[in-house]
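Take this structure, written in C-alpha cells, and hold onto it; I'll ask about it next.
Omission of a single protein chain aside, the complex is shown with its protein chains in their original locations.
Showing chain A:
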C-alpha cells in the first residue's frame, strides 16, 4: 500500500506532462475494463508508441482489472440486453477479421463501448486534476510530516533505488 502511494506521488511529482499522465489513466482504464485480447494488445502498442506515462498506465490497468471482477457481471447483463439490435449484430457478423477483436462477446463489447465513452472525459479530467495538484497542492503536501516520513521510509527508498 505504501509502495503504491509512493509510486503515485512519484509520478505526480515527476517531469511527466499532465497530458501524458491523463492519457495513461484513460488508456489504462480502457485496458483494465477489457478482457485480455487483441484489443488490449493494440492499446498496449499505442501506449508504447506514444509518450504516455507507462507507470501510470500499468498501475491503472491493474486497478481497473480488479474492478471488473466486481462489476463484470452487471456490465455483461447490460450489454446482452442492449446489444440485440439486428443492425449491430449484422455489423459484427460482417467479417471474420472483425471477430478477431471478440466484439461479438458481450463483455468485450460492453467494456469496449464503456472504455471509448470514458476515454476522453477521464483523460481530460485527469489532466486537469494533475495540473491543479501541481499548481496548488504539491508544494503544501511536500511539507506534511507524513509525506516526509513516507519519503524517508526504508521501503520507499528501496523502491526508488530499484526504480
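By our rule, a contact is a pair of C-beta atoms (placed from the backbone, for glycine too) under 8 Å apart; a residue touches a chain by one contact, two chains touch by 3 or more; residues count from 1.
As a working rule, contacts and distances are computed from a predicted model.
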Per UniProt, the name of the complex member that is left out, chosen from "TIGR03545 family protein", "RNA polymerase subunit sigma-70", "Phosphate transport system permease protein" or "Proton-conducting transporter membrane subunit": "TIGR03545 family protein"
Absent-chain contact - pick from A:27, A:64 or A:108: A:108
Residue in contact with the excluded chain [from A:92, A:119 or A:150]: A:92
Residue ranges of chain A at the interface with the undisplayed chain: 35-36, 41, 44-45, 48-51, 54, 72-73, 76-77, 80, 83-84, 86, 89-90, 92-93, 96, 99-100, 102, 104-109
